[in-house]
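Every protein chain of the complex appears in place save one, which is left out.
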Amino acid sequence: MKRARSNLLSIAGGFFCLAVLLGSGCGRGQLEGEGTPGEMVYFGETSKIRGFDPIRAGDVSSALAASKVFEGLLQYSYLDRPYRVEPLLAESMPTVSRDGLTYTFRIRKGIHFQDDPCFKETGGKGRELVAEDFIYSMKRIADLKNGSSGYWAFNDRIVGLDAWRESTGGEAPSDYAAEVEGLRALDRHTLQIKLTRPYPQLLWILTMHYSFAVPREAVEFYGKEFVNHPVGTGPYILKSYRQNYRYEFVRNPKWAETGRGDRYPDRAPPGTDPQLLADAGKPVPFIDRIIQYVIEDSTTEWLMFLTGQLESSGVSRDNWDAVITQDKMLAGELAARGIRLLSSPTLDLFYIGFNMDDPVVGKNKKLRQAMTCAFNTDEYIRFYNNRIVRPKGPIPSGVSGYSDQPSPFPFDLDRAKKLLAEAGYPDGKDPATGRRLQLTLELGSAENPEFRQAAELFANFMEKIGVVIKLSYNNWPTFLEKMERRQAQLFSLGWVADYPDAENFLQLFYAPNSSPGPNHANYSDPAFDKLYEQIREMQDTPGRTELYRQMSDIVVEDCPWIFTMNPLAYGLQHHWLKNYVYHDFPYGMIKYYKVDGEERAKWKAEYGKR
Amino acid sequence: MNSPKSKVQSPKSEEAGRSLWADAWAQLRRSRLAMACLFVVLVYTAMAVYGEAVYRVCRIKDITPSYQKQNLEEQYLAPSLPSRHPMGTDGLGRDVFQRLLQGTRIAFQVGIITSLIAIPIGVILGCIAGYFGGKTDDFIVWLYSTFASIPGLLFILAIAMVVGKGLLGVYLGIGLTTWVGLCRLIRGEVIKHKSRPYVMAARALGLGPFRIMFRHILPNVFHIVIVSFTLRFPAAISTEVFMSFLGIGVQGEPSWGVMISNARLRLWHGVWWEMTFVTLAIFGIVLAFNLLGDALRDALDPRLKTGEV
Partner (left out) sequence: MLIYISRRILQMLPTVLGVILITFILFNVVGGSPAAMTLGRHVTPQALEEFDEQRGFNKPLFFGWWTKTRALDDEAFRKTPGAESVEQGFIRMTNGAYTVPLAFSLRPNTTYRLEIEYRMADGASVFPNIGKNALEFSKDWKKTELIFQGLEKTSAKDLVFKVDGTLEVRELQLRRKMANPLDSQLVFFLKQIARFDFGMSSSLNQPVSGLLLKGMGPSLFLMIPVFFLELFLAIGIALICAFMRNTLVDRFFVVLAVALMSINYLVWIIAGQYVLSFKMGWFPVWGFASWGYLLLPVLIGVISGLGSNVRFYRTIMLDEMYKDYVRTAFAKGVSKSGVLFKHVLKNAMIPIVTNVITAIPFLYTGSLLLESFFGIPGLGYLAVNAVNSSDVDVIRAEVFIGAVLFVIFNLITDLCYAWLDPRVKLE
């Protein structure tokens, strides 16, 4: 359901952010002067950071930034695959009542917020974290006046929260003192959440930035400026920043002061690289200082990397074939610099959706199937230089419910033409007009040349069967508006999983979620909807997985989307960055990374600014 | 220019007019540089017309035009002669030369349509303000000084943002913000002409103000419009390139700005041709128009030199 996030990714054409998340740094020693080796590390971000308020961090880079400072009750375990949640600010996993409706969390004692002038009562000393903080933070996200884009995570789930949300509209200030039945602090360190109906995904939700603990004092003290003054319990604090340019984080001194002992995981599933366990059980975080730059232009970033002004970089599609050899190894110069290439499949799904409300494409299943068949998988993959896989259905690999059956509509021009004729458009000719069928593809952004070219390639595929695709570029807001008003015919969009559960993908086809909900194809199938209502309250069982498969099959047969790609995340990584492993939800995980200062200094001396 | 059938003969201006244009042409003919520029402009115009023809024909015939044809086998071919791709190909294997022609078409479209928006606004408001004076004049002066005080590029971007991306935003953004200079000049000229005998005579004959303005005064100040057109054309082209590069302007069509933005991706790897040819094309047309505009200005009205047209 996460929207803003998926949006931003599809703007970026998918890859760039991912590539950069992969432990690539955009740092510049030369900018900073030389510190003690190992003391700092430079991580780069390519998209802008939209402030540090967790409830407003709708996109990946803002959420990543906020997750350095704030923490939630739970977190993903760093090394475990398949993904699993573990307690972070909670003492242990919650106790859940038998009906699955009441969750009780014990909150860790002795966790303190960082020191900040907003804590006036204690003279600026950070106070202890209590259960009320979570209640306050969840109410904040519900508060209509805050206009948070994240309320979907709690909407219609927590007893009394929706009513409280209603009460915040209008002119009167929102009443945070009002009790919400579903959110109660049983004592200072016990939080009870009551649900309106079973919601097995709640545990995933509680790892997300929307559920991070925010101290009320800071929100009230800084007001509108709170976005620039994060005050949290996390491993780092924001030391200084320059909007849209540079952010500097340093180790949170409160951790040492209060003796907080979070440790690197000491267990890992079999098959994990043993190097990842070298620091098992050691206290985190390892890195003292983090500098982030916002370099939105990928070409600039790449030039900086090549000149040595940056220590590392992501790799955009366009530079890919020049950098990577046929067998996916790094080409000469980069390999000589001691840079490693990492790759990992992601849970991101990109697609071209049909608006099922549209009189032309919506009512014509054969047409949609024909277009699916006309999509030239090999060429598309080649365009992306093998950095994607073509998904076969709505559930990506790595999530239970994924099926490795071949797609029923593989690339096949003859079959596509046949289907198109059956659909009523022989050779693409629309009998009503005598001209080729023309469809409009709505796109969210034109800033990124790679994104633009991919769309042109798609148009090219369709042209082969005689369907003319008119590309309509919008800026993001207009695009969204067209989605909401169901004015699009075809649209190109991506979905970044909110949590690793097929439910998160299948809800995109649930009829009540139609636009303005996330089901922008406005797909509606009674059988599918019935199954969805069944699975969304089920715990993880083989039976549920089976239902997932059935639902996936329904969607694949109907073709409301052309599934275009699951990107692989690729990034360049230096040998001096340790403990790095790709994670789809890397929020707060920077505390596990480590920099080998000596090796880095050596590397810099050799390959830095030439 | 002046209509000989008009009831009021304004011999002085007619004669002056004729000789003004003839003189100007003679002076232009003498300048080899100006003629060369005129030639360059004509060549570009031919390219634009050809591009438009290709575009139209492909639309009517319902086929994909060659400048959009992709061929991943022929990515980044370097230019070579003789070959099918004299200027090489881009990242999707599309012919750079064909795209360059289409870029010319779009540049001309922008230049012409923005002129069609801005020049009538400038001329009509300028004439009305200058001729009527008084409250009307105050209002129009107020209007253009307000427009003049808004930072140009930001204003254009803001209009494009509100109107929506794409060519329409470019047209309106540039068209609605660049009429001020012309309006000011025309107003000044009209005020001067208002007290000339031929206008007095026309008025004495009871001709309507609009008839006097547009049939009699306008032909005498029309050279300003011509000079203004030649000088604003390259400016509009440059702005379009800039906007398209930022992703606010033209989309889905090979505008020069879009081409520069695409070409930049691979420059570091030695793919120089798309960038080079596009920048040369822009340089050529802008230079030719600038020089031609100067020559025209010198020939038609040397007094305009310092004024912004």
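Labels A and B are assigned to the chains in the order they are written; within every chain, residues are numbered from 1.
The rule is simple: a residue touches a chain if its C-beta (ideal position, glycine included) is under 8 Å from a C-beta of that chain, and two chains touch if they have at least 3 such contacts.
Quick caveat: nothing in here was measured; it's all calculated off a predicted structure.
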Touching partners, among the displayed chains, of the absent chain: A, B
Candidates A:M93, A:L303 or A:I554 - the one touching the absent chain: A:L303
Residue among A:R84, A:R242 or A:R435 that touches the chain left out of view: A:R242
Candidates B:M47, B:I217 or B:M275 - the one touching the absent chain: B:M275
Subunit A residues that touch the omitted chain in the full complex: 1, 3-4, 7, 28, 30-32, 48, 50-51, 53, 56, 58, 144-145, 147, 149, 151-152, 166, 168-171, 224-225, 227-228, 242-246, 293-297, 300-301, 303-304, 306-307, 309, 357, 359, 447, 475-478, 480-481, 483-484, 516-518, 609-610
Residues from subunit B at the interface with the omitted partner, ascending: 142-143, 145-151, 153-155, 157-163, 234, 238, 241-242, 245-248, 257, 260, 264, 267-268, 275, 279, 282-283, 286-287, 290-291, 294, 305-306
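Everything below uses one rule, namely that only the chains that are shown with their structure count from here on.
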Of subunit B, residues touching subunit A in the complex: 62, 64, 68-70, 72, 91-92, 161, 164-166, 246-247, 251-252, 258, 261-262, 264-269
Residues on subunit A engaged by subunit B in the complex (per definition of touch): 299, 302-303, 306, 316, 318-319, 322, 379, 382-383, 435-436, 445-447, 449-450, 452-453, 456-457, 459-460, 463, 468, 471-475, 478
